[in-house]
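Only a single protein chain was left out; the remaining protein chains are all shown in position.
Read from first to last, the chains carry the letters A, B, C, D and E; within each, the first residue is number 1.
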Amino acid sequence: MNRFERNVQNFLGCDSGYEESKIVIFGAPFDSTTSYRPGTRFASAAMRNESYGIETYSPYQDKDLEDICVFDSGDLELPIGSAELALADIESRAEMIISDGKIPCMIGGEHLVTLGAVRAMVKKYADLQLIQLDAHADLREDYLGVQLSHACVMRRCYELLGDGRIFQFGIRSGTREEFEFAKSHTNMRKFDLAGIEETVQKIGQKPVYFTLDLDVLDSSQLPATGTPEVGGVSFLDLMGAIKEISGLNIVGFDINELSPPYDQSGASTALACKLLREMMLYFY
Amino acid sequence: MNRFERNVQNFLGCDSGYEESKIVIFGAPFDSTTSYRPGTRFASAAMRNESYGIETYSPYQDKDLEDICVFDSGDLELPIGSAELALADIESRAEMIISDGKIPCMIGGEHLVTLGAVRAMVKKYADLQLIQLDAHADLREDYLGVQLSHACVMRRCYELLGDGRIFQFGIRSGTREEFEFAKSHTNMRKFDLAGIEETVQKIGQKPVYFTLDLDVLDSSQLPATGTPEVGGVSFLDLMGAIKEISGLNIVGFDINELSPPYDQSGASTALACKLLREMMLYFY
Amino acid sequence: MNRFERNVQNFLGCDSGYEESKIVIFGAPFDSTTSYRPGTRFASAAMRNESYGIETYSPYQDKDLEDICVFDSGDLELPIGSAELALADIESRAEMIISDGKIPCMIGGEHLVTLGAVRAMVKKYADLQLIQLDAHADLREDYLGVQLSHACVMRRCYELLGDGRIFQFGIRSGTREEFEFAKSHTNMRKFDLAGIEETVQKIGQKPVYFTLDLDVLDSSQLPATGTPEVGGVSFLDLMGAIKEISGLNIVGFDINELSPPYDQSGASTALACKLLREMMLYFY
Amino acid sequence: MNRFERNVQNFLGCDSGYEESKIVIFGAPFDSTTSYRPGTRFASAAMRNESYGIETYSPYQDKDLEDICVFDSGDLELPIGSAELALADIESRAEMIISDGKIPCMIGGEHLVTLGAVRAMVKKYADLQLIQLDAHADLREDYLGVQLSHACVMRRCYELLGDGRIFQFGIRSGTREEFEFAKSHTNMRKFDLAGIEETVQKIGQKPVYFTLDLDVLDSSQLPATGTPEVGGVSFLDLMGAIKEISGLNIVGFDINELSPPYDQSGASTALACKLLREMMLYFY
Amino acid sequence: MNRFERNVQNFLGCDSGYEESKIVIFGAPFDSTTSYRPGTRFASAAMRNESYGIETYSPYQDKDLEDICVFDSGDLELPIGSAELALADIESRAEMIISDGKIPCMIGGEHLVTLGAVRAMVKKYADLQLIQLDAHADLREDYLGVQLSHACVMRRCYELLGDGRIFQFGIRSGTREEFEFAKSHTNMRKFDLAGIEETVQKIGQKPVYFTLDLDVLDSSQLPATGTPEVGGVSFLDLMGAIKEISGLNIVGFDINELSPPYDQSGASTALACKLLREMMLYFY
Partner (left out) sequence: MNRFERNVQNFLGCDSGYEESKIVIFGAPFDSTTSYRPGTRFASAAMRNESYGIETYSPYQDKDLEDICVFDSGDLELPIGSAELALADIESRAEMIISDGKIPCMIGGEHLVTLGAVRAMVKKYADLQLIQLDAHADLREDYLGVQLSHACVMRRCYELLGDGRIFQFGIRSGTREEFEFAKSHTNMRKFDLAGIEETVQKIGQKPVYFTLDLDVLDSSQLPATGTPEVGGVSFLDLMGAIKEISGLNIVGFDINELSPPYDQSGASTALACKLLREMMLYFY
């Protein structure tokens, strides 16, 4: 190491400069609206730390993070306690990245952070499609009177995108009203990931934002999340779905809801790191 | 809230009055005979706390706890240290509930608590059948000289019910003697839940007490139990079995052996809450 | 237990009715503005659960909770994610209690919840004095642009009360600006609790709201808080201060910042329960 | 290592043979009557494991465990679930040791185990005196109807010993009735260890059983116990008291109530190991 | 218990004498080269402690540990900090056991310990074959300049055995170079355990050392390991593979990489204990 340089901590293998990079990572450590168990604010820091336990090379794809250019811009300093201010900061960061023709890769935080990114996206991509893998519908009108809540994030996105442009998979929790709402307004697949292939064909070349709420996974594979949900999909199912989706025109993506304080074994964080490696290699 | 009322804590959505309710919940926080790792005494309190992380609505059944009437009577104050006194209290509570024509739903506690409920049941239902989902046979004559032990609970129930009326599924741990005993005296299915359908047909309309030891699940899905056992069934397998059983005449049921001190991630408690929701909706 | 009654969970020994009670407990499970480590939202539930590990009798005072009348009204259902709505609910609850001539005893939550109570208090008591025991000054104008933040709560209270009516003890963390502000506007004692006696004399019979941020204690005695601070006071020092204060006209009080997810041993929660018992016995 | 020998695990430095030893250690892993948080059954195993983190040499006494002869006889296999059977096993082990003219050193377990040892002691030593260092009086007549409970252990010992022969120090929790009982029947020092010196003089050369409930320590120094109690004594205070006591005719002693499941940092177990080393060196 | 005997702790049911035993267990508590999260040094102690939570009887094989003769020789006292010295001690212990015609069963420790055993094995068995079940290839030439590293252990074994004698299954992590190396020099099966049957046929009656790195299991079933890896095999898959392998001429075996500090629930340690029971029953 040159004596003037810091030994800075990026996500594993993501040490390219901004200019040359096609993907730009940023962390959105925000969980103020989490109704149940907070902790996702620690996800991006934990994932950077723990990424050094995995390899840059993917035997699944026979590709290596060393062969692609990703810039890890670190974490936003979000004003905990104000969802509106935090969303504005996220929107601004995402906007900067897409205005430079790059793909934003956001590490949440609670799922509400997705709204900030989608707000930026729809300004540039008028026909944006949204693919959501999640255990929860997140379609409530409000949650205890609050509209900017993680439990409402897809409803808020719906208000930006309109009917038929949100594709939901793996959903297994919600109110009766949310499931009713989905019947008329979104494309929802309950419980599993079947139908991804048809969705890919239907979307074609339209720009896609992909949001991954890690609780779509079965709670045996990902216990460390705000609301662990049993009955979910397996890692290999999820890998298959991401591979399918990688054929689309992905203009931005995120990975959310890892909650490190509940990850005593570290297995959930390790899984999230591996998924992020695979997503970056697939979507590059 | 009216100023004279407490904001009392029930299991999610179980806030009906006693008179109107068909199911009555009570907790049996007892684990004094647990030979290995105690902690199940905290299960009922933890499940009430954590139940607010799930929804009242079940997308599996398209039913909602808000649509049925359940009274949560809270926990028994059991004399830790005396199995005999504790069983007497449990028996008395179960007897009161069935004498009012309602279905008792007991949250253990170690598995020994089932004996208290079964003692009450056999007094009212002479031809009671017992379905047990469990990793352990629990058929020992005694355990280090103690007969009222969790490891002996099914043997004690057998003494009340006699040959052929106990149906055991998922059993994968025990002494050679227990497996031998089962060949002559109970209906035991090793390792998995195959054969539930035939059991349902065989039992017909006879009254059934259903006891669920959560360690029947694979330890990946339910690590937080006194004796986690790998090689078990999955949540979806278990849901399938409960659905089958729901066609029977269930006169009482329990859910046992969740051990919250070993549930750092909370995923086991969340699973137990979801199972209890589904059981109440199925057995109502 | 009568069959129509629930075995409801109050804080230990606080099972009197509302009408007869002089002190009314309520929980304020809110931590959305916590900048560092959330978790205090779980404090009131944890304290009720764990209170059964202590006794109703205080050998320090030779008094017993069984001899006084306290009503535990349970927890407010606060809208996580909106500080303004949450404060309004707290204010409303505190207002109801004081309008009935009773003393509100609030269990936080992060320290911001105190603002809700103080807003109610100043409407009834124009000359309200505020005694704060805390490691942190909490006097910032804003925190990352947010004014309703736990780091600003005393500044917001100051805006309601004005110069010289806030008495701060044990303060050992803050920005240089906060310490400067205190010199002109509050009565601040750094590091320890010396000077309580003079404060008591100075205040005389004016009405006092007493707010206890548990991090005033040394982090060895109370590690389970959002921002554990070493170099603090001991439990016995704190007990001495509370005894001194008990001679004042206490019209409301709170206990804040216990964070149960960080209390693996349970010792912090046990300490908080004991303190609450002593405070109720002293302030009754 | 000779190929026929096992590499067995003793408490650090306690590897002498039975015949040559003056002190004989045994573990009493029993916690079935623990009303609040079980876990002390794991104490003796944890202390053996963790003892290798300390040294055999005491700089406090300038003595070394290598220079004395202690036999570690391992743990009793106690019938969890039956206090009466467990106490009989403990009594029998203690009796064997004292009949050989050796000093039993018991590692609990919950405090009830002391009753088993005292039963053996009083048969041999008619004028036995009992010194108890504890946060709790343990003088209840019964606990929820159970008489063989950790909360009643000193009351049961009192029934064997009679008035004035139990010396209690550090007591800071109990019911009003227990404190009243102590006034007439035991010698109780509340809160701290003052008065040990007078006690030592008063007892003179009568045989003494010394029982140490670790919760006499402040919960900051020993959080990992069934019922952590703040406001206790420091390690150095306790060391001073043990030194005083070591001048007496100690015919047996125990160390109780360490609960390893609540000791995430390991600091409590390390402390208990160091205390046991010091006690053995002092009482040899 | 005779008063002169210790109540020593073996792995469950492994209390035969050395002479009569066919399998000899020893622990190799070494993890000094672990690059990521140390802790496997505690595995052998934890497995002995926790083995009492399982049964001696295997319903999978209808065999019982009570019916076979195994000697548990305890743990080596390895010089933490020096891989070379530690390997020499392991080699020496393994050599002693095989020179007496017995089968060594080593409990690691990190995977590097296998090198010590293999060094002993190749001296006696010139045509030794090595079967490795693992998530990681462990084929690096060096790791940050260190050649005796867990990440290089199979490369070091390769240097002893040569081409084609190492059979690797379940491999899903490594550098591109390791996967390239394997193509020419070892028999590697990526991701799963397919092909075990052919391997068994190919090896025939040649002597086999079997090394099990527990991270071959999916991280949902075994989270408590140094580097948990999702996407692995299930317990039942692994049991099937061990059954296949048991037909071979197994002259030594080990089980590695359990990390108890990351096993809050105890489920990983319980799984490892069960696997060890099954391996001993299969390989006897």
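The rule is short, and it goes like this: a contact is a pair of C-beta atoms (placed from the backbone, for glycine too) under 8 Å apart; a residue touches a chain by one contact, two chains touch by 3 or more.
Since this is a predicted model, take the numbers as computed values, not measurements.
Peer 1: Mind giving the shown chains that are in contact with the missing chain?
Peer 2: Within the full complex, the chain not displayed touches A, C, D, E.
Peer 1: Looking at E:Pro79, E:Gly195 or E:Gly240, which makes contact with the chain not pictured?
Peer 2: Final answer for the missing-chain contact: E:Pro79.
Peer 1: With the missing chain put back, which residues of chain A would touch it? List them for me.
Peer 2: Residues 1, 3-10, 17-19, 45, 49, 71-77, 96, 100 of chain A touch the chain that is not shown.
Peer 1: Which residue numbers on chain D touch the omitted chain?
Peer 2: Considering the whole complex, chain D reaches the absent chain at 52-57, 59-60, 62, 64, 218, 220-221, 235-236, 239, 264-267, 270-271, 274.
Peer 1: For review purposes, identify every residue of chain C that touches the missing chain, sorted by number.
Peer 2: Residues 36-37, 171-176, 179, 190-191, 218-220, 223-224, 227-231, 262-264, 268 of chain C touch the chain absent from view.
Here is the rule we use: only the chains that are shown with their structure count from here on.
Peer 1: At what distance in angstrom does the C-alpha mean of chain D lie from that of chain B?
Peer 2: 38
Peer 1: Quick one: which residues in chain E touch 2 or more of the other chains?
Peer 2: 218, 220, 264
Peer 1: Let me know each pair of chains that touch one another.
Peer 2: A-B, A-C, A-E, B-C, B-D, B-E, C-D, D-E
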